[in-house]
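Note that one protein chain is taken out, while the other chains of the complex remain in position.
Per-chain residue numbering starts at 1, and chain names A and B are given in the order in which the chains are listed.
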Amino acid sequence: MQLFGVLIPEKEQLIATATDVVKGRAGLSLYASLFGLAIGLYAIAAIFILGHGHTTNTSNLVPWGLQISTYVYFALLSTGCTFVNFFGHVFFEKQYKPFASRIIFVGIVTAVAAFFSLATEMGHVERMYYYLLSPNPKSPMFWMAIWYTTYLIVIIWEYINIQTNRHSKRVMWGAFFVAVFTHSTLGSLLGSVSSRVYYYSALMPIYFLFIAFLTGCSLTTIIAAMTVKQKKLDESYHLHPFVTLLKIGLGLALLITFWRTMIGLSAHLEGSEVFSLTLINNVLFGIVVVIIIPYILLKIGKSANWLIFVGLFIMITQLKARNDLVIGAFKVPLFRVYDMPEVVHYSPSIYEYLIVVASASLVTVLYTVFERSGIFEDRYIKEDQ
Amino acid sequence: MVSPKFSRRTFLKASGAVTAGVAAAAAMPEKFLSWAEEAGQKDMKQIPTFCELCFWNCGLIAKVENNKVVKVDGNPLSLRGRGRLCGRGNAALGALYDPDRLKSPLINTGKRGEPVWKQASWDEALSLIALKMKGIKEKHGPESMALIYHGTGAAFWKHLLHAYGSTLAAAPSFAQCRGPRDIGFVLTFGSDVGSPEYYDFSKSRYIVLLGSHLGENAHNSQVQDIVKGYSGGAKLTVVDPRLSNIASKADRWLPIKPATDLALLLAWIRIVIEEELYDKEYVEKYATGLAELRSAVQQYTPEWAEAETSIASDVIVKVARELGEFAPNVCIGAGRYSTWYGDDTQRSRAIAILNALLGTWGREGGYFFPTGATVPEYPGLPAYPEHVEVAKLDEAYPFALLQTTTSIKQATISGQPRPVKAWFVYGSNLMKTMPDKQETIKAIQNLDLMVAIDTMPMDIINYADVVLPECTYLERYDNINVGKFKGEAEIALRQPTIEPLWESKPSWWITKELGNKLGLTEYFPWKDGEEYVARRCEAGEIDFAQLKRDGVIIKKGGAPYITAENQPEFATPSGKIELYSKQLAEKGFDPVPKYTRHPTPPAGHFRLLFGRAPLHTFSRTSNNFMLTDLQKENCLWVNAKKGKELGLKNGEYVSLVNQAGVIASGRIKVKLTERLRDDAIYMNHGFGVHAKGMSRANGQGIADDDLITKPAIDPLMGGTAMRGNFVKIVKGA
Partner (left out) sequence: MEQFDGKDILDIMHEDLQRALKKPRKERRWAMAIDTRKCIGCHACTTGCMSENLTPPEIHYRPVKEEELGEYPNTGLKFLPRPCMQCDAPTCTPVCPVSATYKRDDGLVMIDYERCIGCRYCIVACAYGARSADVGHYFSGDFHTSTYEVENSGEYGKTFRRKSHWHSPIGNARKCHFCIHRVEKGELTRCTTTCLGHATYFGDINDPQALITRLVSRPNVFKYKEELGTKPMVFYLS
């Protein structure tokens, strides 16, 4: 199968980009992302060289912090892309086509970016091979790994099919279902933790899928909008599906967030007070800012630029929302002794923030490089026929 | 501790001590031999020694691997610990490996209080001290040099002091701690209650504690005994304005109004006499002054006591009757820390009298007669120089049977009755230990020489001219330690488990070197610490090899209780238990304790109470990283209801000012609690350290000692009353 020019840019294209970068002709966004990637990689290196003790702010009270939530966030983005790809193909064939390869490609790189974060969170990532030597089928985290690998394979396959214009419905459906399984497993990873009321909930898997869908929609909307602008396509025609999907996404998010909170509030288990503790934030931020406002924004305008803004708005607020979800479970110490605070406050270290930058930059760098190489243009597909 | 007034012999008899013909106990029991090798630690050495994180001195075993102490464990042979270490003792490594430790001698080139440190060699530091000491001796006489000490190593410094020609040595553990309690008992029984105390808690059927917050006060074997006592069925009544750990275990907690214990005790005495609950035979046989006592306590009715103490009269009566019911297997504990309100010796007298009436002295479950042991001095030491008579500093306190820090301080300030020109402060963080900090500073500013011998850069070193870094208890040979217990005595060895870190040195070495520079070489004949200890053992026919191996040697013998054969002797003037004290009357004091009301907090103020944190020893452990990891600061206990009225929130920081307007530096975290009366506040002593070198302790919490000013002084023995201050809570710190 032809690799260069179809799956990844032509060698010349890559060299051209490289020289542009050197010559200072690459354009602000690429420089910005490259810079982000550089400091991100520095942070990753620092964590490995200095150790968590000196770089991260997670602790016994807050064992999981921004690195885990970043992992979750990007994993969900990836799923979202797969979903959009699916619904796009199924319901909006024509309008969607121009974006298909871009979106599924982003689906892949976000999935990879997620690992940046996960790897740096582990105490001994160098021992990951024990997943194979001594797997524990009881552990959602084990299944997480299995599904995740499968998921990556399938969406790469889907990408290949799209790029080589041999798009197969079967693979597309496959990708969709694997995505559903993978990320509901991720949900169950938290949802099955009976000791942490804030996680423990049958809703969690579905919650993850809905949120995945929403974040995916926002990211893909941005991609679509940028593409539309750049290729001077008919905005209202091509972007309409995304607005629809976004609205559905917001609706689903509202539904699930609302019920998660309500059920939590009615619980009377040890540590349930965290729901009342976080209520204000969950309502003001988790519902109003994250869902209602974007919805209003969508009502205000439909132009490509505006949609890019709305997309970014959702993506950024979602990142905080994911972090709130992950660390919410640790607000109330399980066993409060000595100088422990009554309510635990955790703020990520600079290194932890840089991990987010690293993952994000990886996505933007790869996307920009691929994008400017024109690999996503349909002409390839034509030639192939 | 015993008065020179009584002959040593009678005292030893009185306290049941035996010195000859007793068998040594068996060696390390099999059950602990497995210590010898542990998983992956085959080459680990097990070196027994004893703890100095407080003055209980429990036996411990240090596990040493490639010249590092890696663990400590209790020494099962130790009578003070019985194989167990308390929360502090287990943190030995936090003291040994504290990077903030004093590392080399320091000379203060700045002012006292605003030190500018110059690192010095031992030779330089000791030469400087020796020079000054010679000068002071010429100008003011040797007696103008004082030693203020606390801890095992002090023996060497007392030796040096005596060789130099002075006898002026005082420990804060007398006038700031146990003094009143001990004197009260000496006046009554002719014997104090010892340390470790002779309380027979484990066999008691009824125990009363006043204060004595055991569990927080973590004196090892004593805590074990009282738990054994109450969990074995003994009834427990705890009198404390605060629900202490032990109070929470009691059948009865009496949240008494602070400073009124004497009223309660006198009421109990009255009931015990009036209802004839006392041990007639015992009192008849061993005591004098019942008649005088009876008439003296008539006024103290339960109803009167209720008004004073806020404890319901019927409860007072109930307890008194229970005491009678369970006597003599009753222990009304005399506590330990007792410099509370200024009439403390009399309170202690009342406790002693009540015990006497119930016949608990020398009875099972009451106060046992301890078994003692002696280790001779180093053989062939020359006699100390002829002691020149000089004015006694404690004239004002006729029953100060030990030298008080109080009068040393007064004399240093006033020069009366004679000047005191040099202080050696060994193992005492005086700035926090003695009340009236400003007075202490004034005294120190009057000195020609101030030397601090310490392990840590504590508050005290900031006022020293020269600081000498002693190595910790895990790095040195030290004085041999003898403990008196029930039916057995222990002789304990401190030996180094590793070489001293940095430039720090043990006291035996420092004093020997300083002695040489003072031309007192003949007083320090020992080659080294080991030889010093070995020779003393040899002289006392103690198997040094066994002592080195086991850490302690147990001497058995001596009858703990009164029997037909084992009749008690009382080293009092009358040779009997003195319910009525003629010697007190002669000196113009109340022969029977009299109650006088203490002032109560002015509006908006609380009485300042303090006590121990289970995980700390005063300021001693305030920088110990294993302990600061669990408790790094003290907090201010405030009655929850009262606190809410004042709008205080849990965990908020406040500052404190006392009735005299003295503001404590720093801030303290509020702890709203249901465990405390609403007329008092409470905190742990030892925090609020003001010493830059103490990276973990400096400025953590507030120091009770900052707020303790103008203490009442116990007229009998010079104890400084430290719970007489009232403080106001200032919000927004």
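The definition used in the following text is that a residue touches a chain if its C-beta (ideal position, glycine included) is under 8 Å from a C-beta of that chain, and two chains touch if they have at least 3 such contacts.
Keep in mind that what you see is a predicted model, and the values were worked out from it rather than measured.
From the options A:M141, A:I263 or A:I316, the residue with contact to the chain not on display is A:M141.
Touch with the chain that is not drawn comes from one residue among A:Q13, A:S33, A:T56 or A:S218, which is A:T56. Contact with the chain not shown here comes from a single listed residue; of B:L85, B:I562, B:L608 or B:V727, that residue is B:L85. Although one chain is hidden here, its contacts on chain A can still be listed: residues 50-54, 56, 58-60, 63-64, 121-125, 127-128, 130-131, 133-136, 138-142, 144-145, 189, 192-196, 199, 270, 329, 333-338. Across the interface with the omitted chain, chain B contributes residues 31-32, 34-35, 37-41, 65-66, 68-74, 83-94, 97-99, 202, 214-216, 218, 220, 223-224, 227-228, 231-232, 243, 245-246, 248-249, 253, 255, 614-615, 625-627, 629-630, 639-641, 673-678.
Rule of thumb we're sticking to: only the chains that are shown with their structure count from here on.
Taking each chain's centre as the average of its CA atoms, chain A and chain B sit 64 Å apart.
Partner chain A is touched in their complex by these residues of chain B: 630-633, 650-651.
Taken together, the chain A residues at the contact with chain B in this complex read 338-339, 341-342.
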